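All protein chains but one are shown at their positions in the complex.
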Amino acid sequence: MLQARQLTKTYGDYPALQRLDLEVKGGEIYCLLGANGAGKTTTINLFMGFTAPTAGEVLVDGRRVVYSNQATNELLAYIPENLNLYGNLTGRENLQYFAGLSKKRLNGTEADELLRSVGLQAAATSQRIRYYSKGMRQKVGIAIARAKGAGNLLLDEPTSGLDPQASNDFARLLEESRQNGVAVLMATHDLFRAKESGTHIGIMRAGRLVHSLASREITLGELEQLYLATMQMDVHV
Amino acid sequence: MFKLIVRKELRTAVRDVRLQVSAVLLIGLMCTAVLLGRQGQQQIQAQRAAAQTAMYDVWLDQGEKHPHSAAHYGHFAFKPKPVLSFLDVGLDNYTGVSVFLEAHQQNEVSFSAAQDGNGTTRFGELTAALILQVLFPLLIIFLTFNTLSREREEGTLRLAYAQGLSMRRLFAGKVAATYLTVLLIFLPTMVLAFVLLYQSGGGVAAGAVGKLLALTAGYAVYFFIFVLLCALVSAFTRRSEVALLTLLGLWIVCCIVVPKAATSLADSLYTTPSQFEFRRDIDEGVAGGIDGHNPADERLATLKQEVLDEYRVSTTEELPVNWSGIAMQAGEEYTDRVYDREFSKIEHVFRRQNRLSEWLGFLNPYLAIRHLSMALAGTDFDHHVAFARAAEAYRRNFVRVMNKDMELNHHPGIAFGDYTRGRDFWSTIEPFSYELPGTAALLAHQWRSLAALLVWLSALVGIAIVFTPKISPL
Partner (left out) sequence: MNSLLHILAFGGRNLWRSHTVKVLLLVVFGTGLYSIYFGKSVVDDQEGRIAQVRAYERTQFDTLLHWASLDTTSAENKAHYLQAVSPAGAGFGRHFTYYVAQETPPGAGLCLGQRDLYPVYYGIHVGDRARQMNVGELANPMKLLTGNFDLSYVFVFLFPLLVVALFYNLYAEEQEGGTLPLLRSQSTNLRLILLGKGLLQLLVVWGSATALLLLGFLLQGISLVEHGGLFLSLLTVVLGYGLLWTVLMAGVVWLRRSSALSAMLGLGIWLVFTLITPALLNLILLANEPPPNRAGVTHAVRTLNDRIWESPKSFVFDRFYAAHPELDRGDTTDFNRFYHASFTLLDAEADRLQSQLEERVRRRNGLLEPWFWLAPAALVHEQLSKLCGTDRQRHLDFIEQTHDYHQALKQLYYTRIFSGEQFSPEDLRRLESEL
């Protein structure tokens, strides 16, 4: 379970995030929508403990996230927007390395197994990452997240730049995780993907969570109208 | 987990074509430097040893003559080319290599290689030291400048952080892996150096192995300092390009500009007296004293009176000993005293000049390792002075023996040309031999450089321990 309470982050005078309250339970996929600079990535970074909140707090499975204390990281899995990995290592080696960092030692077969389960071709596992497409890299990212077996997954615009096929594969893998009871928080620009994959949707504007709703309550068309209306709204800081 | 990181880093490094190429180039260059350097060193040493032996034979074979003539005929001392000078030629090209030893006169150790070279000589020889001191830091910069900044740029740092990896551990792993890579490139050449030492036959020169080990350890510390420094810059720089430019700038300042500026500055701070002043001061110092060839002097008169009183006679002709022998030896000793005083003055000026760059080792580790390396290779200023002093001591001894013989055995009334000695007597003077100072003495002299390296090491380790947890994954 991911929780944010009155979470606030300012950079100098600039408010990146203001009094955010948010809760994502196991088996839910919460999609954060919003323009660039709305605070989506900041939210994710705060959950990951990459940066310290100015005020408020972040909880993972009820445990408080403390900046530069990585204790809660074992409960979290993370896939960044641009998953670059190590170009000179193979897909398998990258997975083994990162899984190993979270104390999950995988032998070659286990790693290959996991990579195949996220839809990577068998031949690709022993290829160097620099020859991978973005979609393939994201799959390795999922495999890394899965290997960790964490109950919470944070995704920062994971589908940007993916072709529709890859995007669809990705959504399927996400759904599998959800069914396994993982709480997923995903920042995205993709309204369609949010509506399709998300169980809940939040729309952010200038550091504030303006709307938060269940995705079955709304159609894609309504979501788009709501989004555009939010973007034009005057926000009083 | 530490092992995991190190293994991954090594694997990435080994697969890097650029690293492969530069490692091969460096190892090739190092081996060339060591092999050719050893060849050159052996040739020069053989040449000097042969000259030294030949000159001793000439001394023995000089024929029957008066001992004072033999003292004038004199001797040569050739500076042995230190066995480790093939790793660091140091000052060797700029200090003299031989000295003519004769009665009444302290000649300078002369004929430096640089004086016989054209302008290119000033660019130095390619020795292991040049590569280790100047090129290796560059290799390290190249290996480490983006080690953390690149992971940050590509987002893998965030991923690793998300996986629960502590930044301190990641930093340690990266430092260890880079350091291992550097050692893998560095150590084969040192092994080659060891092999060359043993292979030369006739046993390894005393202390050479210890010095080579100390040299290896010194460089190992130097590299560790650079690895830490570069990794820290990379860890706390936003962009790889900035880290690279910062480090390259630092390298140019440390390895190219500061050493030259330091000696230039030292030269203007502590003025070197001229040869003319040096010789004039000696002459003036001696002029107040006695000169064996000039019995008009006051000191000589006093000495004469003392000797006459001692033997209770009234003229030198009545003495049972040879008065000229006594007078000349007294003259020698007086000149020696004046010479020692003036020589120490010069030595002191040079030492103060060198001190400046030794102290600067605390600001620039390149200077510290440079001094240390030269000292261990036997090519620093201390070694030159030690040789000059040993040669001068040898001169004083044989001149003294010659004068003593004249004093005791060349009885008054016998003409100068009628008293002669031969080979048996000449052979009582042992051949000149000079042992390099031992490792302990030499390291004691180099405490500033040693301390500088240790201060750097501990300061950087301290900084790394305190600040690496603050490395931002973003």
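Order as written gives the chain letters A and B; numbering starts at 1 within each chain.
To be clear about the criterion, contacts are C-beta pairs under 8 Å (C-beta built on N, C-alpha and C of every residue); 3 or more make two chains touch, one makes a residue touch a chain.
The model shown is predicted, which means the values in this text are computed figures rather than measured ones.
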Neighbouring displayed chains - absent chain, whole complex: B
Residue in contact with the excluded chain [from B:Leu10, B:Cys31 or B:Ala51]: B:Ala51
Touch with the omitted chain, as defined above, among B:Leu183, B:Ile346 or B:Leu363: B:Ile346
Option from B:Gln20, B:Thr53 or B:Ser110 whose C-beta touches the chain left out: B:Ser110
Touching residues on chain B - with respect to the absent chain: 18, 29, 32-33, 36-37, 39-40, 43-44, 47-48, 51, 55, 58, 62-63, 65, 69, 72-74, 76, 78, 90-91, 93-98, 100, 102, 107-108, 110-127, 130, 134-135, 138, 142, 145-146, 240-241, 244-245, 248, 252, 256-257, 259-264, 266-268, 271-278, 280, 293-294, 346, 349-350, 353-354, 357, 381, 384
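FYI, only the chains that are shown with their structure count from here on.
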Centroid spacing, where centroids are CA-atom means, of chain A and chain B in whole angstrom: 62
Complex contacts: residues of chain A adjacent to chain B: 45, 48-51, 68, 70, 73-74, 76-86, 88-89, 93, 97-103, 128, 141, 144, 148, 154
Residue ranges of chain B in contact with chain A within the complex: 1, 4-5, 8, 11-12, 15-16, 154-156, 158-166, 469-470, 472-474
